[in-house]
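Showing subunit A:
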Amino acid sequence: MRKDDQGRIHLKLVFYGPSLGGKTTALRWLYGKVEGLQKGEFTAIEDETNRTLFFDYVPMSAGGRVLFDVFTVAGQKRHKHQRKVVLQGTDGILFVADSSPDQREENTESFEELKMFLGDDLGRNIPIVVMLNKRDLPNRMSRDEMLDLLGLGSNVPIYETIALQGVGVKRAFQAIAREVILKRMYK
Partner candidate 1 sequence: MISQEKLQAILQRLRAQEGVRGVVVTTMEGLPLSSDIDPDTTESVAAIITSLVGKAMDAVRELKEGNLSFLTLDTSKGQINIAPEPKEGLILVVLKNNE
Partner candidate 2 sequence: MSEPKVFDKILTEIIRQDKGVKKCILVDKTGLTIANVSKLSAFVVDTDSIGAIASAVFCASEEQGKNLQIGELEIVTSEFSGGKIFASACGKGVLCVVSEAEVNIGMIRLVMKKQGVQLAEELDKFLAVEPMPGKDELDEEDLKSALEELERV
């Protein structure tokens, strides 16, 4: 949590997860389709095929004097150091897991990397909400299989989403935003 020169509270949320898992798609959907959120400009640092090279960024607010600075990371493995930079000072993580069975390893690797970067803070001082994305895939992994894969218990809020259609995205965002605010109020 930080404040700007007008005394407004800023909370930083980061969409994390494996390459092509739907982080940017989910953020773009929030940006384009959710009317109740006030948004600044959408900034994307991406290559010519629209794959994120560094990060996407949008400031959002649900009204009032609290702002969410929402970032996504570049998911490809070689962008590890960029992810570390984007994670600096994050208040909450929205982990976007990919339901395709051929992304099993990518999901675990990405989650392990996140745990390595944030250490004990993850899930304690820095709340996490998990999106199981691409639930429309016919051959998707089961929910239990994915939770098992990531080693998640019942203490982490899980949302099944289809980022392309926006299914579940708003609720997942509300959940992480709520968790982050509550963490600040009752720390």
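Inclusion criterion for the candidates: all candidates are chains of the complex that A comes from, given by their letters.
Rule of thumb we're sticking to: a residue touches a chain if its C-beta (ideal position, glycine included) is under 8 Å from a C-beta of that chain, and two chains touch if they have at least 3 such contacts; residues count from 1.
Just so we're clear, the structure is a prediction, and the values are computed from it rather than from any experiment.
Asker: Need the partner of subunit A in this complex, chosen from 1 or 2. Which is it?
Answerer: Looking at which candidate touches subunit A, I get 2.
Asker: Would you pull the subunit A residues touching candidate 2 in the complex into a rising list?
Answerer: 2-10, 12, 34, 36-37, 40-41, 43, 45, 54-55, 57, 59, 61-66, 69, 71, 81-82, 84-86, 88-90, 170, 174, 177-178, 181-182, 184-185
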